[in-house]
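Please read through the structure below; I'll follow up with questions.
What you see is the complex with one protein chain gone and the rest in place.
As written, the chain order gives the labels A and B, with residue 1 at the start of each chain.
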Amino acid sequence: MLKNYIKIAWAVLLRRKFFTFISLFGISFTLMVLMVVTSLFDHVFGPQMPERETDRLLFVNNLREEQGEGYSSSGPPSYFFLDRYVRRMQTPEKVSVHSVFNPVNSYIHNKKLALDIKHTDQQFWEILDFHFLEGNPFGAQEVKNASRVAVINQTTRKNYFGTGPALGQTIEVDQVKYRVIGVVEDVPVLRIHSYADVWVPITLKSQEFKDTGLRGGFFATIKARQAADIPKIKEEYDRIIQEVSRLNPKETKQVHSFADAILESFARAFPGNGKQDKVTFLYTMMALAAFLFMLLPTINLVNINISRIMERSSEIGVRKAFGASSNTIIGQFVVENVFLTLLGGLLGFLLSAGVLALINDSGIIVYSQLGLNLRVFAWGLLLCLVFGLISGVYPAFKMSRLHAVEALRGGSK
Amino acid sequence: MIRHLFKLIWNRKKSNFLLITEMFFSFMVLFAVISFVLYNYHNYKQPLGINHQNVWQLSFRPNADSMGQAKAIQEQMMQRIKSFPEVEAASLAHNNVPFAFSSMSMGVSYGNKESVETNNYEVQDAYKDVFQLSVDQGRWFGPQDAVALHTSVVINQVLKDRLFGEEEALGKQIKVDDSTSYTVVGVIPHYRADSEFAEEEPALFRRINLEQAKPDQLYASLLIKVKPGTGVVFEEKMVKDLSRIAKDWTIEVTTLEKMRQSKSKLTWVPMAAMGVVCGFLIFNVALGLFGVLWYNINRRYSEIGLRRALGATTRQIRNQFVGEVLVMATFGLLLGLLLAAQFPLLHVFQLSAEIYWQGIGAAALLIFLLAIVCAVYPSWQAAKIHPAVALHEE
């Protein structure tokens, strides 16, 4: 029976080529846009190399000092603060302190390379899953000795060393020579906590360790033993901040800082102005935007589906006249719609894969590796199915209840 | 005839409901996107007021040990830079150079008027030559301002209009707080240096007076105008030389052209993405509209035959169907207009009302165009129907 249904459905879709095309176009392109947007979202906020275990990671990237009279200043915390308080936290498994990435210049063969450099400790490499193509990260020894060693990314390796060997060679960055000990895959620039072109030991920046202010140019990345520990870590962090506020020099009234997951820190920085955590707000806005975006194609789909069914009212009449029950007719339309939607889904899937590959290749987003999010794809497809069924099957259901004669005459008026 | 069409659509409002909703949402989407694009385009057409060709920015990050001598080191660097024949002009500044992701602002006021939030730039005399600024009232500041009682400042026309309106601005004092006032010595017509797509904001230029600066005073940027054709070879040589003066400082060089590009990318990438998504939505709607109209016309075969029998010409049939679609578009537009008109009326998002009205007009035009394009072929098909055949199809 099902095979027969599918056969008929296929025949119908071929016969009504134009309507089929409109439906397929609508479904597949809507899914495609949805996929590209969610993949961009994942690219920025989701688990991704090297921040793979996002549910176990927290980031400290901002500290705000309130000085009274409404004057406040905020920015990345200092090494002093992170080293003295955050590194000594009890609940996390590991804490890494590293500098923000800084733009520097490097010159090679009369060409300029604008590079971003980041100073890190050895825990940085333990917490994050960098994919090493060559060599290894620097360890505790190199950090302790402030060795001039560097890990570089793949693109820098290509631009600086070409096809020749890189390991053990010297790279001169900002008038300083480093020995290359590792090459890693590129990290997307939007991953501000891990991204850089060149990573060197944090001790090379030791002149900044002496500054006892709370603000400076450093981040911390915290890794929990398990995802369930995250609230405990946040609690401990909040206690530390209260402590710091209390101990603080007279002119500073209040210190604010948070250990946040990636999305939280974004939601705090932008809609929340660095104060409230606005994740819910952000999600609401995104859901609203997605809803508005889906609305038009959905109305369109419903519209087309209704037209498609109405057009076939006489067919329903004939089937009824020859003894088809209401159920068989509805079954036919259900199969037809599901079939069409799945076909659109498949097309949408292929299109999304193509467009994502195109974006990755075009270099619009530096070092991007966009991939398909299958969960979102499934949701999109489900949504299409629901609307397809509502719009395609409900009129059919109504018509299947009509008497054969009325249906033959073109349905109710 | 038009009344007849309205009557037809109105009586068939239930089955046309979805089409009208679709038109309504399409209108809203187009309105939003077009207003956004118009706003950016409108800003883009305004003069920047600066010439950033061959201007480089050197940014400094000193190491902590040498902070105490920052001023002395920078003075040495300035001398070295001015000695290069490739450099035409050079001026220190804070990080809020044109196209930078950094801004400094403060409130200034004149008389009893409310204070105006103003971008505030601390620059040297040569800044005018670096960007070839034109001063149309008064003069740019110079060494003679070093001893002025109130700091001499140059402001842009936007700030002048906000503070003084039609009044003369030159020689007047503007107040920052109870203890600080500035004297206006010049007005420049434009200074729109945030982004090519941004509106011009009030701007105020203060003179850097190195003699009076504290020893640890640091200006994080140095802007230089180089001779055309100067490239990376000179850049490397200059950085090496400067590194010898400022040991352990990080010196970064970038061209303002590059900064302009990355700043404008911030606007046009989302704009292009929105355009593509909007285009897709509209195309989708167009296809749907086309399909539904086609189907509707097929369903109304006998009506077409009847109208022909009653004396309608092919042209009248065609016009009727195109007209019906236009009437539906009008219904959708009226709904949309009700909503869209709130934007200029309530000044949502601070865009000028003119841009909203232009957006509404353009969106309405596009919807009508879309409706006509989608209706022409099916209507032409309808007009071709042979009346004798159509009347017997029942």
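Everything that follows uses one rule, which is that a residue touches a chain if its C-beta (ideal position, glycine included) is under 8 Å from a C-beta of that chain, and two chains touch if they have at least 3 such contacts.
The criterion applied here is as follows: contacts and distances are computed from a predicted model.
*Asks:* The complex has one chain missing from view, so what does its UniProt entry call it, picking from "Serine/threonine-protein kinase", "YeeE/YedE family protein", "ABC transporter ATP-binding protein" or "Phosphate-selective porin O and P"?
*Replies:* From the listed options "Serine/threonine-protein kinase", "YeeE/YedE family protein", "ABC transporter ATP-binding protein" or "Phosphate-selective porin O and P", the omitted chain resolves to "ABC transporter ATP-binding protein".
*Asks:* Would you list the chains present here that the left-out chain is in contact with?
*Replies:* Even though it is not drawn, that chain still touches B.
*Asks:* Taking the entire complex into account, which one of B:8, B:32 or B:106 touches the absent chain?
*Replies:* B:8
*Asks:* Out of B:309, B:353 or B:369, which touches the unshown chain?
*Replies:* B:309
*Asks:* Please pick, from B:189, B:275 or B:387, the residue that touches the omitted chain in the full complex.
*Replies:* Missing-chain contact among the listed residues: B:387.
*Asks:* If the missing chain were put back, which residues of chain B would it touch?
*Replies:* Counting over the whole complex, chain B touches the hidden chain at residues 1, 3-4, 7-8, 11-12, 302-303, 305-316, 386-388, 391-392, 394.
Here is the rule we use: only the chains that are shown with their structure count from here on.
*Asks:* Measuring centre to centre with CA averages, how many angstrom lie between chain A and chain B?
*Replies:* 28
*Asks:* Which positions of chain A touch chain B when the two form their complex?
*Replies:* Spelled out, the residues of chain A in touch with chain B are 18-19, 21-22, 25-26, 29-30, 33, 102-105, 107, 110-112, 114, 174-175, 207-208, 210-211, 293, 295-297, 299-304, 306-308, 310-311, 364, 410.
*Asks:* List the residues on chain B that touch chain A in their complex, please.
*Replies:* 18-19, 21-22, 25-26, 29, 61, 63-65, 232-233, 235-236, 239-240, 243, 248, 250-254, 269, 277, 280-281, 284-285, 287-288, 290-292, 294-296, 298-299
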